[in-house]
Structure formats: structure tokens, C-alpha cells
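Of the protein chains in this complex, one is absent; all others appear in place.
On to chain A.
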Amino acid sequence: MARAATTSDAFNAVAEPRRREILDLLVRGELAVTDIVERLGVAQPLVSKHLRVLREVGLVEVRDDGRRRLYRLDAVPLKPIHDWVRGFEQLWSERFDRMDVVLEELMEAEKDDEQRDGNEPAQRDRDPAGRPEHRDHP
């Protein structure tokens, strides 16, 4: 499968449902491949393939324990994903809160303009045909 390009970062690595299931298991502790195979009921080669992808993006670490290889979660690469992706709604809330501050300043500036211009109201800013700042298009 020519999917290497889609699994090159943690974001894409967790976009695959089976890999999220594996991470879900590893959240609770270290496991060998055979444990994961048993719990997910998925063929070992497939589990190994997913583990390889997860290791490549740094989400999973492996260590040798006698004859077994134990896999564990390293959640650090999830932090930015959490910050960005899971916080989608919160992000927009933060953005809008910041827009409130910007808008307060714009309203102040408009009021100052009106005062400075005397009786000249800031009608030009209400002109739906566009204002100087947006004359990008002729």
C-alpha cells in the first residue's frame, strides 16, 4: 500500500481508527504485540505494521524484556494534536475573544475619527462597495 506519505506525522498516524485503538490500549500500560493481537482480534502482521507507523512518528516506544518486546505510549507528540485538533471549538472561542479586543479598538478608533472630523460621520466605513484597505480588487 502506497500510504507512507500519509503517515509521516502524528496527526495522520492517529487518523487511522485501528491505530487509535492500539494507542487506547497502550494508554493503560506496556504491552507486547501478542497482547495487542489478542485484545483487538487483529492479525499480527497488521498490528506490527501499525506499531511501526506509530513508532516512526514517535507515539510508541519499544524495549526488550527478555524474549519479549514491550510497546508503550509516548504521548508527547499528541500534545500539539490535542492543542489544535481536539480544541477546535475552544480555539474558535479564543479567536472570537481576541476579535472582541480588536473590535473594541476599531470602535474606539472610529469614534476618534468622527470626533476629529467634526460632523463628518464615518459613513465611508459603512460603504458596502469596499473601503481603501480592501481595494485589492479593481
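Throughout what follows, contacts are C-beta pairs under 8 Å (C-beta built on N, C-alpha and C of every residue); 3 or more make two chains touch, one makes a residue touch a chain; residues count from 1.
The rule we apply is simple: contacts and distances are computed from a predicted model.
Between the names "SRPBCC family protein", "ABC-2 family transporter", "L-cystine transport system permease protein" or "Amidohydrolase family protein", the one given in UniProt for the chain missing from this structure view is "SRPBCC family protein".
Among the residues A:A15, A:V42 or A:V62, only A:A15 touches the chain that is left out of the figure. Not every partner is drawn; the one left out touches chain A at residues 9, 11-12, 14-15, 17, 20-21, 23-24, 27, 73, 75-76, 78-104, 106-107, 110, 125-126, 128-131, 133-134, 136-137.
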